[in-house]
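Of the protein chains in this complex, all but one are displayed in their positions.
Showing subunit A:
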Amino acid sequence: MVLVLALGDLHIPHRAADLPAKFKSMLVPGKIQHILSPGNLCIKEVHDYLKSLCSDVQITRGEYDEDTRYPETKQLVIGAFKLGICHGHQVVPWGDLDSLAMLQRQLDVDILITGHTHQFKAYKHEGGVIINPGSATGAYSSITYDVNPSFVLMDIDGLRVVVYVYELVDGEVKVDKIDFKKPQ
């Protein structure tokens, strides 16, 4: 039972001041084993905050990140799953599922976490699953102003993943869940 948090596109301090208070109150240290972030945090203080929640933080470079040392893509193995992270601004057209699927095949991962569109998406194709956690602060994106803060928590248990989607709708936290299994 491994809990993996995926959140990105915070754009602190340029476009947002901080995470919503309701999100912050839920994120306490000691529960989560890994944090994956597609990028655009943008400053070191945010990185330190994430480190305080969990010691294993994996970040890839978004175009506004001030730390240039983050890699473009990352792959890791958690349990029976291979996960990949990439910010997504490199993949043109932005948010296009076929192009992202190509990237996923390139990285050879079961679950790809991307961002940049600031819209939550979870899509399954025969190569695996693509998850976009959206923007955790609700910052405006290059495409739209209408963004709901959201992030994703995955519970990896054997060959099954339960994805909990946390979204702030009208000031209230709404939690949904998605199940999928890795084919044998």
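Remarks
Just so it is clear, a residue touches a chain if its C-beta (ideal position, glycine included) is under 8 Å from a C-beta of that chain, and two chains touch if they have at least 3 such contacts; residues count from 1.
Following the convention adopted for this analysis, contacts and distances are computed from a predicted model.
Missing chain, UniProt protein name: "Rab-GAP TBC domain-containing protein", from among "AP-2 complex subunit alpha", "SDHC, cytochrome b subunit of succinate dehydrogenase", "Rab-GAP TBC domain-containing protein" or "Histidine-containing phosphotransfer protein". Touch with the chain omitted from the figure is made, among A:L3, A:I78 or A:L107, by A:L3. Only one of A:I35, A:V109, A:L153 or A:L168 touches the absent chain when the whole complex is considered: A:L153.
Although one chain is not displayed, its contacts with subunit A can still be listed: residues 1, 3, 25-28, 30-31, 121-126, 129, 153, 155, 157, 160, 162-166, 175-181, 183.
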